[in-house]
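Excluded from the complex is one protein chain; the other protein chains are retained at their positions.
Let's look at chain A:
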Amino acid sequence: MRRTREEVDATLQIAKLNAAELLPAVHCLGFGPGAGAAAGDFCLLELEPSLCQQLEAGHSLVIRGDKDEQAVLCSKDKTYDLKIADTSNMLLFIPGCKTPDQLKTEETHCNIIHTEIFGFSNNYWELRRCRPKLKKLKKLLMENAYEGPDSQKEKDSNHSKYTTEDLLDQIQASEEEIMAQLQVLNACEIEGYWRILDFDYEMKLLNHITQLVDSESWSFGKVPLNTCLQELGPLEPEEMIEHCLKCYGKRYVEEGEVYFELSADKICRATAQMLLQNAVKFNLAEFEEVWQQSVPEGMITTLDQLKGLALVDRQSRPEIIFLLKVDDLPEDNQERFNSLFSLREKWTEEDIAPYIQDLCGEKQTIGTLLTKYSRSSIQNGVKVYNSRRPIS
């Protein structure tokens, strides 16, 4: 059944092609045995160059999704939306087919290359980099927030707990993105499970530390780990004390000793959350006074520290402030904007920016998001943004 050189030359003659103008080698293309195979047994995946390099290095990719979710594809550190792109053309995949450059550089003694087409398709998988879907992570971990080793919950073993593998099985994100988010959430690994701390417990740990700093008259920039563990060890597990220091400070070593430089911004912010969560809203002036008095001596509170945590309303009389956490808001772009505009009809860019910053993808800025999802106008000389459509 294989074509011979004579048959090829005869065809060239009939086609009136001049063999002198062609390279000597010809590919006789035929369909391989699996070529008519069922769609879905093989497919084409379009890759950006960095993904191609990862596959060449032997790394795997993983597709993740629930039946009711849009599938995503994850590399070690990035997440992509996976879509099927249709083309009206036919795409044939051909092993062993050489390009003219390859033919010119390689020595081919035979000038017939019998080539089998492996398969064909009229669609391929297309990838678009997307934000990892991390909202579910906090939701899962909050099912069983850690309240300390002595809490009744820890004694019961039937509360949900998740290992890294469990999380990879549930979250549509790459492993590195999940790890980064666990750090943002101040989660810690206890007995192999990832746990988020109950806020009151986290504040209890922080208060032990700040009170110790105060009673020892240490500088906040130089808090010695060992002394903390020694003094506070009887009160709380050492791992939890160290975890709290890591969450609220930066670790460094000096003359062989481990110290932590505590972050005033993080401590002031946490203190504000503790105050604000107890009421629907606060008189701004009163809040600012109480807040400054509640933070460790020497730390200065500023409203800038509360971006993405609380919102100030300067239109109301008196001015008020209330808790509004960006991670309590919807993950989807349109839903996020809908919820923000139902809270407040018109926003300045300065006020809304912390609440949409996390929606910015690789190529989107705050500006492009505002252009897409809102309409702007000038109010009292200031540019404000409102919803494009009526919010019910």
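Basically, a contact is a pair of C-beta atoms (placed from the backbone, for glycine too) under 8 Å apart; a residue touches a chain by one contact, two chains touch by 3 or more; residues count from 1.
Note that in this section contacts and distances are computed from a predicted model.
J.: Report the protein name recorded by UniProt for the chain absent from the figure; options are "4'-phosphopantetheine phosphatase", "CTF8 protein", "Chromosome transmission fidelity factor 8" or "6-phosphofructo-2-kinase/fructose-2,6-biphosphatase 4a".
T.: "Chromosome transmission fidelity factor 8"
J.: Can you list where chain A touches the absent chain?
T.: These residues of chain A touch the chain that is not shown: 1, 3, 8, 11-12, 14-17, 21-23, 25-36, 40-49, 52, 55-67, 69, 73, 88-101, 103, 115, 117-118, 120, 124-125, 165, 168-170, 172.
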